[in-house]
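First up is the structure itself, then whatever we jot down about it.
Every protein chain of the complex appears in place save one, which is left out.
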Amino acid sequence: MEQNVIVSLKDIVVEYDGEKVLDKLSLDIPDKGFVTFLGPSGCGKTTTLRVVGGFVEPKSGVVLFDGKDITDLPPYRRQVNTVFQKYALFPHLNVFENVAFGLRLKKLDEKEIRRRVLEMLEVVGLKGFERRAVTQMSGGQQQRVAIARGLVNQPRVLLLDEPLGALDLKLRKEMQLELKRLQREMNITFIYVTHDQEEALTMSDTVVVMNQGHVQQIGSPEDIYNEPENAFVADFIGASNILDGVMLADYRAEFSGREFVCVDKGFARNQPVQVVIRPEDIKVVPAGQGMLTGVVEDVIFKGVHFEMHVDCDGREWLIHSTQACRQGEAIGMDIGPDEIHIMARMEE
Amino acid sequence: MEQNVIVSLKDIVVEYDGEKVLDKLSLDIPDKGFVTFLGPSGCGKTTTLRVVGGFVEPKSGVVLFDGKDITDLPPYRRQVNTVFQKYALFPHLNVFENVAFGLRLKKLDEKEIRRRVLEMLEVVGLKGFERRAVTQMSGGQQQRVAIARGLVNQPRVLLLDEPLGALDLKLRKEMQLELKRLQREMNITFIYVTHDQEEALTMSDTVVVMNQGHVQQIGSPEDIYNEPENAFVADFIGASNILDGVMLADYRAEFSGREFVCVDKGFARNQPVQVVIRPEDIKVVPAGQGMLTGVVEDVIFKGVHFEMHVDCDGREWLIHSTQACRQGEAIGMDIGPDEIHIMARMEE
Amino acid sequence: MKNRHLRLLQRTYVVLIFCFMYLPILVLAVFSFNESKSRTVFTGFTLDWYKSLFTNRMILSALALSLAVALVSAVVATVVGTMATVGISAMGRKSQLFINNISYMPVVNPEIITGVSLMLLFVFLQNWASKFDALPDAFFGLPTLLIAHITFNLPYVIFNVSPKLRQMDSRIYEAALDLGCTPRQAFFKAVLPELTPAILSAFLICLTYSIDDFIISYFNCGTLQTLPIAIYSMTRKKVSPEINALSTIMFLVILSIILISNALDSRRYKREQGLGKAGEGR
Amino acid sequence: AEDQIQVTEDISVSGDYDWKRFEGQGVTLNVYNWGLYISDGSEESVDVISAFENLTGIKVNYTTFDSNESLYAKIKSGGVSYDVIVPSDYMVGKMIEEGMLAPLDYSNIPNAAGIGAEYLGWPFDEENTYSVPYMWGTTGLIYNTTMVQEAPDSWADMWDVQYTGNVLMFNNSRDAYAVAAKKLGMSLNPASVEEVDRVIEELKAQKSVVQAYVMDEIFDKMEGGEAALAPYYAGDAITMIQDNPDLAFVFPKEGVNFFVDSLCIPANCKNKEAAEMFLNYMCEPDVGLANCEFIGYSTPIGKVWERLDDELKYSEIAYPSQEVLDKAEAFTTLSAQVNSALDTAWSDMKSYDEGGSGWMVLVFLILALAISVFNIWRRVRKKLRNEY
Partner (left out) sequence: MIKSKAAASPYLVWMVIFIVAPLLIVAYYAFTDASGNFTLENIMAIGRYSSVFARSLLLAAEATVICLVLAFPVGYFLSRLRASKQHIMLMLVMLPMWMNFLLRTYAWMSLLENNGIINTVLGFFGLGPFRMINTAGAVVLGMVYNYLPYMILPLYTAMTKIDNSIIEAAQDLGASTLGTFTKVLLPLSGPGIATGITMVFVPSVSTFIISRMLGGGSNLLIGDLIELQFLGNSYNFNMGSAMSLVLMVIVLLCMSFTSSFDEQEMEGVM
């Protein structure tokens, strides 16, 4: 699906106290997509969002919106709205007035405001709560108000900074679906920030993995999960077994003291690489039958599957399997060529 | 494994403002086990714990400890220590003094106190932190201090009230293993409260599922997950498909307009039942080949698996599968007899 | 760019306000070194006024009295007020509200009314007691001064400590019980230390108000003179630059107390941080 | 002399008096005096109080007031017990009438004999049962020669609009009244309420010219050249002129007030004998001399006058000519009715505002009402919202 670019960051540099928080960051955000910034705490996700929102002036670099340079435009002139990390609702206004805030500033007439606010409250499932004080609402409800407050202004882009961070697991899951639905219904761009990989995978059309002010990888959730470009991404997206290995030739890698067949090629001969294998991609077979043999150190029941820590020549492997083994049991492990992800070793 | 009972609650009733929070709750806690209270918010978990700790006086009922009635014993006389929901560390004392608090009250000599505190700090991995102010520690570290503070008194039972509730996901996972290890090492009873089913399954020897002041089911994690006694438990422990059905005869149930073979018996003929089927237990087969046929409404990539919402004769099924289907595709669904859990229908 | 202008404007404004607040103090300080008695023309440098200040018995004894009254009243108010806070917290919501509202009276009432009403009460008490010879001779004086100061200090203690008590995690008290404290021990070992910062700041507030109070003391001092009253009587006479010297000294003392306590604070903070780092290193 | 006890370099007291009888008993005397009305050791003067303490072992708690009325109020309000006070003539009379003073035992005050007869037996205390004269003096007009066109010679100059904002005025009712009354050629002791009203009207008329109503602040203000004209006590004028030679003093032609400030002991004094010892001490020539030199007022003690240096001794201001004294009039105690009329009229005068902003009260009342209505409305609304 070829898409227009709505927001484009070019070589953005942001410094705090002389420290580069964003370092020549460039990024295109496709229109009408659900784009997620994913990365560890402090990697610059919020800062990037604030550059788009206009709250942070980049030291250098350009922000384009629909192709026009908006780098110097103040926040209140941008066709962008934000849902803040801790909602930032106006505590002195009730739900209706919070949502109506932006419309009132536009001096729409009262009837129109009323219509649009009520409509929006209905969309976010808060019909009948208009007159409630926002301080008297639960986290999830406040979240919805914050979203409604942004969406009612019909922005081209909605920025959401860890909107679900403060909610408990159950509510979080619900709101994830809700947000996804909203984005589809409104048909606008959502730029979403999270540091929860599951959330990122669940919701996004495009995931931007960031680390230390740099973009690590951009792609669809499946790309990111199945084809991580480097060990950082692999590790960050789901628990993984990451091993050092050597590329013997195209389609042949050596690691854990053994040669494996894989689907990667194009590396130099004997190039040191990192090998990523997902815990659920390892097949448990009777001892001696697999490619590797290990001893089960620990078995934890996780409901859907068992999580096993297997010691294999002094290295601990993480295996997810629906089949339980006993602690201390020796097992074999089989790994298909498809499941072996090879990536150039990062300099540390 | 036959175990002694250390704490025993008999017909405990607790009321707040005339409202019954615990309603004739009876419960035996096995010695040296890891027992988890699991249930939705407000179901009375904390209250039960506080009854054991001596902070809440039950309106009626008896609390036995090691067979002796301790219902009227004040907290400071019980061989029980508590790790509180938000740690409740003494902010004016440093780490060492927090841990030493209980020992000092026992007027042990300084050397002995020192030895035991340092030993305990080592056990919880806080060696070298003795003189740190507790306010300057991360959540996980504070948690450890709180645990050390309880354990150093060598209680027979340690009560833990959602000790990991305030931690982030990663830390939480780590601390889960840690707590499990500690319980094994100290060889005492842990009574643990959580509302996170995954946590309960991961850590416990025994899970007590509660709802609205009643015990719903007691059993090992596997029992609870695989053989839920009622729909509430089934639903609370992992997402499930719960359907109304009728038991035609032993080993034969009818639901979703079709007859299935199952492994349950002993129900009356034509007795209305509820049928629980885990989303991961449904096999996806080409359309027309399975026992049921449905249309995929929604596919969400979840990393390890895809989550699919399948419409089947107007009812939405939840399926977890490693194999993705396209939205709108018709698929078949196969369910093995083992995967069908039958339970008597609850009165609502 | 616009931001920078705005920030400059802000800075300038704040600086101007601070000038306004410190200008008079600066003037006092400068003229404390003035050779002549003129308050407006600086004729030469001298330290004479400081010398004569330290031989001025009236000022010195007023200072001693002020300090003593402040100290005693602050201690009494802090103890009684803290106890009251604990007691009030155990009461029902209605009585709490009622007591708080009455406690607010000395805070929102103009000082002159507090002073006058206490004076009327003391006069009344004395007239009444003189029939039985029940009160000490010098009732008007130190006793009335102390009572008045304690009275206007008490609400400050209550309103400083009670929010802390309310915000305090009640689990801390339970944790102490859990670890083997009796309720009394739990209060002294776990709750009180938690309240200490609030109590301490209440104590400091009391001291400040007490030392600075003029109006209430003025009506209730009897034959005594606290420092503000002495200063008042000085400002009403031929003013001697001693008074400037006195203000300069007071200012410097306060400034140094604040600076020292600040320095101690930040040093302790840094030390704790350092220790923490060391701990992590291991 | 032989029978003198040398207390300090400057002070010797008579040796035939038992000064030491309260030594070591922890006696404290509360002395309540006018501001700047004793030689207290400042500006290289003699510290007579500490000399007294050294001499007798009695501790003196010395505090000051600034008008007869505040002295009266302080004592009248009860509770406070002073041992020695220094009211002026009419106030002595008033206090005697109200039983606030204790009769003196002159056997404890032998030095009182040194007081000149012309200063004794005034109408307010004919037998001097309650009072020992401390200082006497007159009022007059102080002016700054650099700020006036021509030297004033009349109280009426204080009403002159050319001095608007440059006139200071007494901040106590009797003295201020006296100025206005003299200007009008009336007695400074009103006989009737009508008289009071008449004179107070005159004071109201003066208000726009007056910069400030002050008492001892006058020292600072006149010396600092803050005002051109001010009425004050002659003795203080001497001090001011010493400090600022631009100042000058005149006895207005309409006549001035003659006053005697007396040492008295309040009725509720706790230690009368010690207080009388203090009175006796104050009448010691050396002490009187020190005080006189410091404050510049006129002494009633002959021996003191004799020892004054010439400048003060023959000062026209301190010891005015008979011509001035002839025109001077002393205060008498007023009847209760006139007195209270004067007090009320005085505070009326002080609060009187030419602009007249009486309507402001109305505005404020309405504002307050509006605020409270607004509040009630707010609360109701809040409640409704919460219930919702």
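Residue numbering begins at 1 within each chain, and the chains themselves are lettered A, B, C and D in the order written.
Operating definition for what follows: a residue touches a chain if its C-beta (ideal position, glycine included) is under 8 Å from a C-beta of that chain, and two chains touch if they have at least 3 such contacts.
These figures come from a predicted structure and were not determined experimentally.
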Touching the absent chain when the full complex is considered, from A:36, A:94 or A:153: A:153
Contacting the left-out chain in the complete assembly, out of C:46, C:61, C:117 or C:130: C:117
Absent-chain contact - pick from D:210, D:279, D:301 or D:317: D:210
Residue among A:67, A:91, A:266 or A:314 that touches the chain left out of view: A:91
Residues of chain C in contact with the chain not shown: 10, 13-14, 17-18, 20-25, 27-28, 31, 39-41, 80-81, 83-84, 86-91, 99, 102-103, 105-114, 116-121, 124, 147, 150-151, 154, 158-159, 163, 170, 173, 183, 186-187, 191, 208, 212, 214-215, 218-219, 227-228, 231-232, 235, 239, 243, 246-247, 250-251, 254-255, 258, 262
Interface with the undisplayed chain - residues on chain D: 67, 69-70, 72-74, 76-77, 165, 171-173, 207, 210-214, 224-226, 343-344, 346-348, 350-353, 356-358, 360-361, 364, 368, 371-372, 375, 378-379
Residues in chain A touching the chain absent from view: 53-55, 74-76, 80-82, 84-86, 88-92, 101-102, 105-106, 149-150, 153
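The rule we apply is simple: only the chains that are shown with their structure count from here on.
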Distance from chain B to chain A - Cα centre to Cα centre, in angstrom: 29
Interchain centroid distance [CA atoms averaged], chain B/chain C, Å: 54
Partner chain C, residues of chain B touching it in the complex: 53-55, 74-76, 80-82, 84-86, 88-93, 101-102, 105-106, 127-133, 136-137, 149-150, 153
Chain B-touching residues of chain A, taken from the complex the two chains share: 169, 196-198, 201-202, 221-222, 225, 237-238, 278, 280, 300-304, 320, 322
Chain B-facing residues of chain C, complex: 169, 171-172, 174-182, 185, 189-190, 193-194, 196, 272-273, 275-276, 278-282
